[in-house]
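A protein chain is absent from this complex, but the other protein chains hold their places.
Up next is chain A:
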Amino acid sequence: MKIKLFGTHLKNRVLLASGVFGFGLKFKRVTNSVGAIFTKGITAQPRKGNPPPRIYETSSGMINWVGLENPGVEYFCTNIIPQLKKLKTRIFVNIAGFTMDEYEHSVERIGDTVDGFELNISCPNVKEGGIAFGQNAKMASMVVARARKKTRLPLIVKLTPNFCDPLVIAKACVEAGADGISLINTVYATAYDIKKRKPLITGGLSGPAIKPFALYCVNRVRNVGVPIIGMGGIVSGQDAYEFLLAGASAVAVGSVVLRDPYAPLRIIKELKKFIYQETKHAR
C-alpha cells in the first residue's frame, strides 16, 4: 500500500487526522503503523483551550469545542519535535493561527525539522482568524502564499466545508502554491440544553454522521490538480476506499480513534483488501 505523495514515501494511505491523537506519542504502535500523522493544531502562542464541556455526543458522531489547546510553537520546537523524530512515521504539523503573521511565523520557526505542514484555515472553535481565512478565497490564497515563501516542505491546506465552496478555496490555495488539499474539517454544529433553554455546546461535528457530506466535498475538489487527503467519518476500510473513489490519494481517520485507539490498524488492513481486489480486477 506504499505510496509516494508530495515527493515523500508513505507506508500506506491511512493517516491520522489532526487533533485526535495528540502528537502521536501515545499508542506508538498505532502511530508507527500509519502513513503519517497530522499533529494537534499548533499556534504561535500557547493556548489553554476552551472551558468544559468540550465534547458532546450526537447521533453517530460528536461535537467538539476543544479550542486549539496546545503548548505553542516554541515549546513544540524545543520539547516535542525531538520526540517526534523518534517516530517511524511521517510528521505533518497542523498550523493554526489568528493572524497571517502567526501562520508565517510558526512555519518559519519549525523550519525543516518535520516532513511537512498542514495549514489549518478551518478550525470552527476559535473566535477570530482561522476559519475566516478558509471561507474566503482571497485570504486563503494570501495565507498560503506567505507560508509558501517560508518553506520548501510539502504544504497541505486543510479546508472547511462551512459556508463556502471548497472548490473555489481549493483552487485559490493551489494557485498560491499549495502542494495538497485536505478536507473536511468539522461541520458547524450546536447541541441544546433543554433545561437551561440555551446551547450546551457549539463546535464542530465529526464522525460517521458527516461522511456523506465529506465524500461530496472531496469529490467536488477532485480535479483541483494536487493530491487530496480525504477525511470525515471514516471508521472502516470500506469508508476509506470510498474516499479514494471520490478522488482522494490518501485518507485521514479522526474521531473513530476516540472510540478505539487501535482502529487505524484495522482500517489499514481492511483497505489493503479493497485495493488488492481492485488490482486483481485490473489485471
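Quick notes on this one:
Rule of thumb we're sticking to: contacts are C-beta pairs under 8 Å (C-beta built on N, C-alpha and C of every residue); 3 or more make two chains touch, one makes a residue touch a chain; residues count from 1.
FYI, contacts and distances are computed from a predicted model.
Think of the chain that is not pictured: of "Carbohydrate ABC transporter membrane protein 2 (CUT1 family)", "FAD-binding FR-type domain-containing protein", "OB-fold domain-containing protein" or "Septum site-determining protein MinD", UniProt labels it "FAD-binding FR-type domain-containing protein".
Contact with the chain not shown here comes from a single listed residue; of A:12, A:64, A:106 or A:186, that residue is A:64.
Remark: the omitted chain is touched by one listed residue; of A:101, A:260 or A:278 this is A:260.
Although one chain is hidden here, its contacts on chain A can still be listed: residues 19-22, 26-27, 40, 48-62, 64, 66, 69, 207-208, 235, 255, 257-262.
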